[in-house]
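Every protein chain except one is present and positioned as in the full complex.
In this document, chain identifiers A, B and C correspond to the written order of the chains, with residue numbering beginning at 1 in each.
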């Protein structure tokens, strides 16, 4: 299986992971420099999950994302310039500055939205899956979520509904072992989230989430199953969050050593090593990839910085699609 | 195990089931005669579950009940006179007429309340279990629920929390195969609710819910486990609802034959046969039991009928325990 | 226009039937819809007429509402039945944090054409978990539209419009009005959201109301008429958008106002309307606006208690008398 991956696909996975890493490393810097308002949650170290999964999706497939969603969104094909502009709160951002880091969406590439509410994407994913089924398309939906999210009620309702209706959904758990300050081993009544799948008569698979090839392979099976009308799959990818829960997190709940140890399992270095062994990643290619990415990210930052802030009154736009927009503006509000 | 039950305990189970049946059969008549307002959900045919479980509980153990709760409440030791008065909406009822059939509670015998919201009892049961643990008592909590309830989100959150904290809870599923008009085989992604227990690392047991001895035995193990601080158990009792979902239900979702067939598994007749075989239920004893129960139920009806309705202004009482009661009355409300 | 009499149940089913015939993206989802055509028969005939488009669910209101949203975001027009308005409590995140905000949070990228429908109201001894009127929560939630009509004509027209509307519409119908009959044209028609309807013209006082209280207000107005008082009754039908022009017109004409709903007075829709009337039209008032609504307790079960808690025609009458008394 892994062997059957084409060379350019493998390099593509590498490039995707590097783009996510570069984007978020830049965000980290910009946030520290007070250039990004609000709160930022980074997925550095977890890039293999989004990269592996998105590599088997089509442009019109859907994803629902989380508060830690830059990677999901980038991997699904969103434009880093409009993402960065959104993080800056600029009018050229995906949400015209109304959303920020926790609320990025790009409906044109199937991103149904990040979400500020943990597990908020589950019911939406079920609805999107039901919609695919009712419209008779072969689209699939990926519902990203964390280990912490797995204990919220909507997860249960969504998995049950997806199963009884055989909806084309991949429930993708990024198990990074913590939910904010809380270790999964404390909060969760089962050692592996995937062990809950039998309760919904769906396949439950746990993979090494730092091995992008393993993630991709498992996702491929799940997506094939979904497209074939056989229903949802629960895929759990074991990984680790390198940064704090949010930028600025004092992280008293874990040791530096634990973090350093986890960093040794860097999914990017790991794939790089594999590629080099297979002679797929020459020094020149690698330099070119990094250079292109740096240019792209710097371009995104430039775009964001040069874009204007929205005018205050724009806060009253985009509430309603229908003709009440006027009424709402004219009203007391 | 079954053999180790004492004779009077077995007869006690029989008596409990007959009391529930008699109470509800009377309620059915009274409702049909327009003497009971609102809505009524009867558990006729399901008596073995409440009877079997309550037989292993102590008076200070807790239960949370459901919209179909007369049996749970009676079996836990509530007074049928005050129950009946409540169903009539009388001032002498458990809730002074404020609750009705779906909202009976008797805190003096550990009944933390029926509930009009399906699965509404789960979080309350978790809190009661946590309270037992924090107070260091050996009390246990039984959380009754239906097959339909099993698909609601709070069930998931509650089972996970109960498990991680090893709370003394028996999650008791009365699987009567329907939730209102909806068959469990349609709504539920797993053939047996108990199969969801491994997802919470707790024992999951399915028993014949028309066999009160089997229910009792399984409950006994679960309760022993809970009292020993080993955590919760999910017990599923397979049974059948003889009446409509509510009194008046046209029941287009199932056939008369299906109902008739199910009635052949009457839990009361079944125990009666066992008792007779063991020579524990002479004709005289049986007649005495039935006579006593009839007298008790008739007494309850008389009590209810002779009791006064509350005065309208009593509607403003019992909202707050603190001194705001006055404020609330004096206020605009 | 030829007129027939339909019940609200029939008017609602007819509206859905028409919209489902016109637009294949419309579907209905909720608990216990198929076997009995909904608990009030409001979907009768539709499961047969539109196989696969009336969808029974598990008991999972959170996910039902959220699934409606997910479907709305991806090309469908879901009509979500929440079973009882009291159970919106289990789907508040999906309604108030997700459906209401998604278009705005995402900068207007997407439309959210969904209806969240629920029967509300008291009067059937259904007690505290099956009797509430919670519309005020949703009026206070930017991004939602809120509708609560009473008569079959309005129900039909507004159901059709709500389905065609590209924003999330929370649609309440009082559970005691399903059997209420009224004229409904055979011809197709729509009623815009945000348009009140003057159900009775008058000059001495205005009763501003909606949902079942319309019936009580009409009864009270008739009683007042027999006493020589000419009350006008304004049926809001939509609570958001709110037809402020119609309200202002009634206030400026009558100078005396009662606002009546079945929900709890404290913090109810009547507070918003009264506050705004005094804010914008204080000089027009000859007496304070008087609010009618439920007392601030949960709904008790026993009939004498419930009758005491919820308002009826007598409450409107009492409020009207109070408003008429005052002479500036």
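One rule holds for everything that comes next: a contact is a pair of C-beta atoms (placed from the backbone, for glycine too) under 8 Å apart; a residue touches a chain by one contact, two chains touch by 3 or more.
This structure is a prediction, so every number in the text was calculated from the model and none was measured.
Q: Among the chains present, which touch the one that was left out?
A: For the complete complex, the undisplayed chain touches A, B, C.
Q: Of A:116, A:168, A:231 or A:322, which sits in contact with the chain we cannot see?
A: A:116
Q: For the chain left off this view, which of C:80, C:127 or C:206 is in contact with it?
A: C:127
Q: Can you work out which residue in A:72, A:90 or A:270 touches the chain that's missing from view?
A: Hidden-chain contact among the options goes to A:90.
Q: Per the definition of touch given earlier, which of C:33, C:55, C:73 or C:100 contacts the omitted chain?
A: Answer from the full complex: C:100 touches the omitted chain.
Q: Give me the chain B residues in contact with the hidden chain, please.
A: Residues touching the hidden chain, for chain B, are 62, 64, 93-99, 103, 105-107, 112-113, 115-117, 120, 122-132, 134-135, 153-154, 157-158, 160-161, 164, 317-322, 324, 327-328, 331-333.
Q: Even though one chain is hidden, which residues of chain A still touch it in the full complex?
A: 37-39, 89-90, 95, 97-100, 102-103, 115-120, 148-149, 151-153, 179-182, 186-188, 250, 252-253, 309-316, 319, 328, 331-333
Q: At which residues does chain C meet the chain that is not included here?
A: Contacting residues on chain C, toward the hidden partner: 86-90, 92-93, 96-97, 100-101, 104-105, 127-129, 136-137, 139-143, 240, 263-264, 266-280, 282, 285, 287-291, 296-298, 300.
Assume only the chains that are shown with their structure count from here on.
Q: Measuring from the mean C-alpha position of chain A to the mean C-alpha position of chain B, what distance in angstrom results?
A: About 45 Å separates the centre of chain A from that of chain B.
Q: Centroid of chain B to centroid of chain C, CA atoms only: how many Å?
A: 36
Q: Going by the contact rule already set, what residues in chain A reach two or more other chains?
A: As it turns out, chain A has residues touching two or more other chains at 153-154, 157, 160, 164.
Q: Residues of chain C that contact two or more other chains, please.
A: 57-58, 60, 62-63
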